[in-house]
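Here the complex is missing a single protein chain, while all its other protein chains stay put.
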Amino acid sequence: MKKLINDPRDVVRESLAGLAAAHPEILRVCFDPVYVIRADAPIAGKVGIVSGGGSGHEPMHGGFVGKGMLDAACPGEVFTSPTPDQIEAATCAVDGGAGVLHIIKNYTGDIMNFEMAAELCQARGVAVQAVIVNDDVAVEDSLYTAGRRGVGTTVLAEKICGAAAGRGYDLGRVAELGRKVNRNGRSMGLALSPCTVPAAGKPGFVLAADEIEMGVGIHGEPGRERMSLKTARDLTAQMAEAVLADLPFQGGDRVVTMVNGMGATPLMELYLVHHELEQILQARRITIAHRLVGNYITSLEMAGCSITLLKADDEFLSLWGDPVLTPGLRWGI
Amino acid sequence: MKKLINDPRDVVRESLAGLAAAHPEILRVCFDPVYVIRADAPIAGKVGIVSGGGSGHEPMHGGFVGKGMLDAACPGEVFTSPTPDQIEAATCAVDGGAGVLHIIKNYTGDIMNFEMAAELCQARGVAVQAVIVNDDVAVEDSLYTAGRRGVGTTVLAEKICGAAAGRGYDLGRVAELGRKVNRNGRSMGLALSPCTVPAAGKPGFVLAADEIEMGVGIHGEPGRERMSLKTARDLTAQMAEAVLADLPFQGGDRVVTMVNGMGATPLMELYLVHHELEQILQARRITIAHRLVGNYITSLEMAGCSITLLKADDEFLSLWGDPVLTPGLRWGI
Amino acid sequence: MTVSTADVLRWLTALQRVYAENRELLTDLDRAIGDADHGTNMDRGFTAVQAELSAHPPADLRSIFQTVATVLIRTVGGAAGPLYGTFFLRVATACAGKSELAAADLVALFQAGNEGVQQRGKALPGDKTMVDALLPAVDAMRNAFERGNSLAEILERGAAAAEAGMLATVPMQARKGRASYLGARSIGHQDPGATSSYLLLKTALDSWRS
Partner (left out) sequence: MTVSTADVLRWLTALQRVYAENRELLTDLDRAIGDADHGTNMDRGFTAVQAELSAHPPADLRSIFQTVATVLIRTVGGAAGPLYGTFFLRVATACAGKSELAAADLVALFQAGNEGVQQRGKALPGDKTMVDALLPAVDAMRNAFERGNSLAEILERGAAAAEAGMLATVPMQARKGRASYLGARSIGHQDPGATSSYLLLKTALDSWRS
């Protein structure tokens, strides 16, 4: 394992210390329990937005804390859900009296830890609602699974709900908005190479020299199939087809797109994939209203990318344009 | 070679098409010859800032085109200097009558191609001055080499000169400012893994499982030594010592720092390195006025990082704060 | 024979050692059908439990298990944290007022723990989870108790049933947790959580048999 780290057990805390040091004007980090919080929290009268999950997906979630997005983020150990005490402390710290929205990716561990935390917060009189993101089309949903995984749409939901809270939406409305984002967002990813959890020391899976994992999860979970490497054109088409067919997206739709890097894929390749995606959408008369290209929801040093499409209405687009000031996403300020 | 590309010969153009598609409000891309240009260029009466170099270092340089930074960037093939015709076309296209500054990294190929272009531009009546960046302390300068390589300080010079041009500095003053930035900036990097030029298909060098290249160049050029992997603390200290001793930086200095990822290193590790760097500088009573942590000047999918320190005066700091709107660096707008 | 507060503390100390020793094993099992962290999670949790117990030794059985529960919930994370946390919360409640545990108490205690896990995780037998080790163990212990077996025998039956249940997860297709994302690809692998649950009972047996 080749990483720029000290003791693997200290990775999360030392990295968070660096995040805090790098962005003092935007956020603070509390260490006991661990959470990242807006420098100016709580904002009286504003609904608080809290997310969290395992670490190793940076900039998500800590890098999305700041004006116009998250009020706090709860980072767990690498690829491990945060714990109820973190979530409880963060939730109570950002409550400005209007209640707090939890944005949760659909993983059993995340759900159960946020559930326990919500019970504790409600016991303390803090109103909490939850939005569960489950947008990964790679895994078929069914009564016999924990359901679809939450991936890229989480980033868009955090931006849009953050803007809505900033505009004064009440808790019920922000939660409903978040669920609407989730209903209209779909994602699919692929891996060219695996990643290694520092504490584990070995790659989570192994790929042959010409093999990729189509539909990979952000923790390296297997997806739809192991297949041989193809051109960016073919791979982008395959991801896009899966995403487009699922909602389905149709001609005339306006969308927000995200071409997301898994961590080790150069920006040069992500722009190339975005170029392929734009051509696919143009051919279907789907209009791209806004686009993100870069590393937003990563898997440590995994090579690969994911595509997220959000079918946008006027409310989404208007909220998307609101100023946002976080380490990972910034405009208008 | 595992990359998200089509034909290796098309990587640069297809990636630039994606850059243009992703940021229509900021920039345009011309393809014959190839250059990236500000959407609103030329700006009458403003000194134009043009940079360029081999591709594969994204976001540099194309991702730094936009308001407050570069007016144009000339991307060569991967790791290969751009050609005089590109540079000539870009220079003439951004000339607003106040002349154009070329910001050049000190590589024989870049220097010679920019030189030839400058001759052509001057023949067409466009005033051109050049700033050569040679900030890499890994390679000892001497009469018997092509001199030090240009690396991280280039990013800071492009931001600061871009801001100065926006404020109306004339060509001579912007050029002098750029040289002052170069005189006060120092960098050093390391690689945990090599990178593969698409057209070459094989890694530029090979590292054993526990080996790193200390002082690596942004094209994978060897540095000071092959050594075994150490903790982030030790490696950061070694890079920082080399950088600090070279200027030298002293107690009481104010600095702008950049902890830069080589492409495949997770943000989590970069923040961890930044945390180590802040402690080293604090111990020496060196004040960090501004900081960048992320991928700014990369080497394809190389794993590793570099540290850049700029000794800052009031002029630098004031210009640093000016609004900038580019795909790779953005604030205040 | 009964289980004393000292016995319980020996069990918890042993658990730290056992999960440290089986850290790689559990993580490798989780690598096959999960995200390669179950061993790390359990090791981190029970190490923290020991630290807390020696820093602030609780007065009675109930508060010992209360401490175990809150420390696990705070330090384990993932799915296992809330599940084992809930397990020990229920165990603590089941110990209310007791200073030592007789056979009947032990059976009731493990039963309460498993019920907590099932309520928190909504898993049924056959879903390829820790429940597939815990539930058979509880049933076996109850039968043994009703047949009037000794405490040692009860624990032996429990551990044996947990081991059988753990092995029975191999051919199962996961319907809960991360492994369920693999669908049919989860078949043929032993469930990490069922394995850590077996270790929980096996270690109780080893600590209390004598």
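Letters are used for the chains, namely A, B and C, taken in the order the chains are written, and counting of residues starts over at 1 for each.
Everything that follows uses one rule, which is that a contact is a pair of C-beta atoms (placed from the backbone, for glycine too) under 8 Å apart; a residue touches a chain by one contact, two chains touch by 3 or more.
Only a predicted model underlies this, so the values are computations on that prediction, with no experimental measurement involved.
Asks: Tell me the shown chains the invisible chain touches, ordered by label.
Replies: In the entire complex, chains touched by the missing one are B.
Asks: Any idea which of B:28, B:46, B:149 or B:311 touches the chain not displayed?
Replies: Counting the whole complex, the residue in contact with the absent chain is B:149.
Asks: Would you mind spotting which of B:66, B:99, B:178 or B:204 touches the chain that isn't drawn?
Replies: B:204
Asks: For the chain not shown, which residue from B:15, B:83 or B:236 touches it across the whole complex?
Replies: B:83
Asks: Considering the whole complex rather than only what is displayed, give the residues of chain B touching the chain that is not shown.
Replies: On the chain B side, contact with the omitted chain comes from 33, 54, 76-85, 107-109, 112-113, 115-116, 139-140, 144-146, 149, 197, 199-200, 202, 204-205, 217, 219-222.
Everything that follows uses one rule, which is that only the chains that are shown with their structure count from here on.
Asks: Note the connected groups of chains, using the touch definition above, after excluding chain A.
Replies: So the groups, chain A excluded, read B | C.
Asks: Of all the chains, which has the CA centre nearest the overall CA centre?
Replies: Checking distances from each chain centre to the full centroid gives A.
Asks: Hey, how far is the Cα centre of chain B from the one of chain C, in Å?
Replies: Result: the chain centres lie 55 Å from each other.
Asks: At what distance in angstrom does the C-alpha mean of chain C lie from that of chain A?
Replies: Inter-chain centre distance comes to 32 Å.
Asks: Do you know which chain A residues sit against two or more other chains?
Replies: Nothing qualifies.
Asks: Mind pulling the chain C residues that touch 2 or more other chains?
Replies: Correct list: empty.
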